[in-house]
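Structure incoming, see below.
With one protein chain withheld, the remaining protein chains of the complex are depicted in position.
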């Protein structure tokens, strides 16, 4: 039985096209990724890269948001939230890291290709890459993190952090400077970066799109991480990088809130999909593992069943939240500032709830599976590492809560 | 600012009629209950009973589900889920106990007055009470609990528990026998009880509606509880109680699942409303209380703000879940057995999540308010006691999880 | 048959009087308190049921005298090497019956610690005050008047505030202190207090530690007014109310330890306050274990006693686990207070901080665990007759008082991570 059918995902039925896409992705997940997992594990060449190519290029996912006139699929309306939630559930079930790559790529595109913020110049500039190149195109984001020293320029902070880079306007060009930039994902493979910059002479955040091949963009050696093998990361240095003004996709808080809302929706869907996979692994284990002392199956013992039930309850709750968030975002509220703020707060709350509960649930599933949960062979440990790693890329929950406090209590200077 | 506006409650706008009802209830909550709280605390005569009368009778809430031909409001379609969620949020904000009384009364009526299970005879029998008596009419449920001894007849268990009562068919009448029945609510005040019975010669659960004035129905002395002052409870004894066959409102699991789904939706809404109230109290505190050592307001200190943020996040998450559940139930799935099972599982998961998170959130709010959180004067402690008490009336989470395990893992004999 | 005495205590740390007095207090609890405690909530104003039980414990059994030197009618615990472990056991046993009574009982010693404990025993004040407690068979209550309006537990935030936020003043006129101020919430106020230990300042707003003063004020002195008790979520046996001091005059030697030392040794009171808090939690949890064990042996699911259901047993196990751990921590901390020679001064930042560490752990676990136990009991968890919900309501204030969790966290971080600005 398809485990997705166990949980009502929303009141009204999904669109026909979404159902078809979901089925395609499900087939891809099972034949191209999950079936090959035991043999290839997390091998880049043999498993991850081919799978990414199919997803991004063959299934046209990377051009989802591009208007048709640029060769895209043209789903660049907020209603695409339903499509994103349903499809990334499937991708996340196959491989959390691949889902993460797509979620970020999608979020970056949403900052210039949506009907409410359509940036014709940039679409024209990037269409060849996304719609006609025939090769997978990965987008990455560079957002503010902790400072490793107190920067001189850090008088202007953004949500308590200093900007990863600074941009200077020169005619219709911008010159971008920054060092030790830590991209959210795929620093080594990304084709373009959306970098949050401080524009000289402005105190507004601006997202600048920088193609990876730009002169002056330097990459450090790859980093090793706990999980998300599909996202090979590194640090960036921006040395007098030059882009045209059209590459500034937004200025100010509203664009920021819209960007985060899409990013959070995508990461939520990937996490729910990964949790589905963990649930399936646990279910199979529970149906076969005998508790000898009790001569009963794991699933039939009240204590182990109660832990298994908690895993499924977390999954159910998380999925309801995911699709409720999708419905809210599809409601076009994002377009007006007041609503955008409110929705981005809901998105932050939802993605935090989902990633935290997934961490808890997979931890519990591993407990029940004992050493099998720890052995690579059973795959559960990979979802455990991947989901946790993705959660960390949301930023610290303690500090994200400062945004919630600002919204719900008008807290200041947090 | 109306705190309800801080959280998107669902994608599509509520119906006009629901908006009006919500506004009425909000006014009632603030003027008739919250404004009188400091003076009357939990006084039955001076606060609780008058408030109940207004809510049940003056606002016609008790006849919400009755078809118009019986003098009811006629909202007896699954779409009433939206109305229930929105209105009980308001009632729960005013008084958890009153909300609980209505949630159970509503659930009982939903077992015979919905368009998918309309019981004409019973509606005719009860209309005078609910629609024409002019006095508040409270319904109560008697569901299986723990056994205090191993009953002889307990070979036939219902979800691992023995039936509170047994019914024997005599012609078109039923004779009901049972002792030490513990109603869910208002044992002392209820006008009718829905008692889950084992029908002689059947192994299906049956809900039998028993008017409180039936001969042979005896009440024990009132019990004292931690909270829910509006629900004065006691034990019941059914000694050869006689009802007509029409009072058997359902036989079998599906009716049971429909009943629970409505009960859980109502209790979820009441809890969310109570949590809203707790959030408002905390917000006021956070805006006035100075942390002297820091010379900052509680809301502006990162640590206290992070705890406050968790309270609001729980509220946001819980409200999204509540309205997602309402949307799912409004989708008419409840009518068919397979769907009813799936929806009742979702309802159980949601109400458990909401009541557990509310317990956690209010505990945290009290922590921040110190002794003020503990003093009756500030009201928070009442919501703390009430919400916890209502959670306990859901039954043990450990054992409720056995139903989830059965659904998600096909676990057996739990 | 397993009992609460099967929970581990570090044998090496148990006090010599532990066994004898432990038995006496347990018997008192079983006979005088546990049968009546579920009616205490309605007795929160009059104390008609509560007062006689207190008289027996503190007056007749004489536990209110333990700190004073033997020659003044006390038991000399104050200068013993087992004040921590001995008082832990006593408070644990009282809390097993009623946390509110344990708080009222334990807090009575707070002001007395300032003058009865070595090395700061104040002989003259002991001689003056001992008779109030030692020459009566009635319960006598003392209170620490600390918290002030808009203050919360700021005053206990000693490391940072150094008393600078104290509004209550003491002015020396000749050989008398003249005290003015308004205090909120002291345990054992609300009319029952006989002796106040007043936290005040000799110069408002000063951060000079010499200005921090701890002065004794008999409650019957002119100018002292106790307000009516507040209505609370629980803890009926512990009365809290407003206290006003208007031009109250006491002899100058009523100051506990003098400039500088008042501040220094007041931190020892906080250490004992945290020790007490852990004992209250431990005692309540031991009783919760007794109650739930009985409940799960006499209630059935699937025709088996609840304790035989693996899922419910998981909750029972967690309760036993947390009780076991909290009790061990309590005795470890008691030992740390008993043996400053091994662990450091009772008023040192390290010892004060570690007390807060164990206290906020114990309270967090207890509130969460009892919540789960209530849930396991279903509707009975909220039924007064089972006394569990009472422990749940009573313990909550132990979690809230003395600054609550956040202050504990800040002091913990400050000490372990050497933070400067928290």
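Here the chain labels run A, B and C in written order, and each chain numbers its own residues starting at 1.
Quick note on the criterion: a residue touches a chain if its C-beta (ideal position, glycine included) is under 8 Å from a C-beta of that chain, and two chains touch if they have at least 3 such contacts.
Just so it is clear, the structure is predicted and the values come from calculations on it, not from any experiment.
> Could you tell me which of C:296, C:352 or C:402 touches the chain that is not displayed?
C:296
> Using the document's contact rule, name the residues of subunit A that touch the chain not shown here.
41, 145-150, 154, 157, 160-161, 182, 184, 223-228, 289-293, 303-304, 307, 359, 363, 366-371, 373-377, 381, 384-385, 388-389, 391-393, 395-399, 401-402, 414
> Please identify, in ascending order, the residues of subunit B that touch the omitted chain?
Missing-chain contacts on subunit B: residues 301-306.
> Touching residues of subunit C against the unshown chain: what are they?
Counting only subunit C, the missing chain is touched by 1-2, 6, 8, 10-12, 289, 293, 296, 304, 307-308, 310, 313-314, 316-318, 320-322, 324-325, 328-329, 332, 335-336, 339, 342-343, 350, 354, 357-358, 360-361, 406, 408-410, 412-422.
Basically, only the chains that are shown with their structure count from here on.
> If you average the CA atoms of subunit A and of subunit C, how many Å lie between those two points?
50
> State, to the nearest whole Å, the distance from the C-alpha centre of subunit B to the C-alpha centre of subunit C.
Centres of subunit B and subunit C (C-alpha means) sit 39 Å apart.
> Among the residues of subunit A, pick out those that touch two or more other chains and give their numbers.
In subunit A, residues 302, 305-306 touch at least two other chains, as defined above.
> Which residue numbers or ranges of subunit C touch two or more of the other chains?
Residue numbers touching two or more other chains: 309, 311-312, 314.
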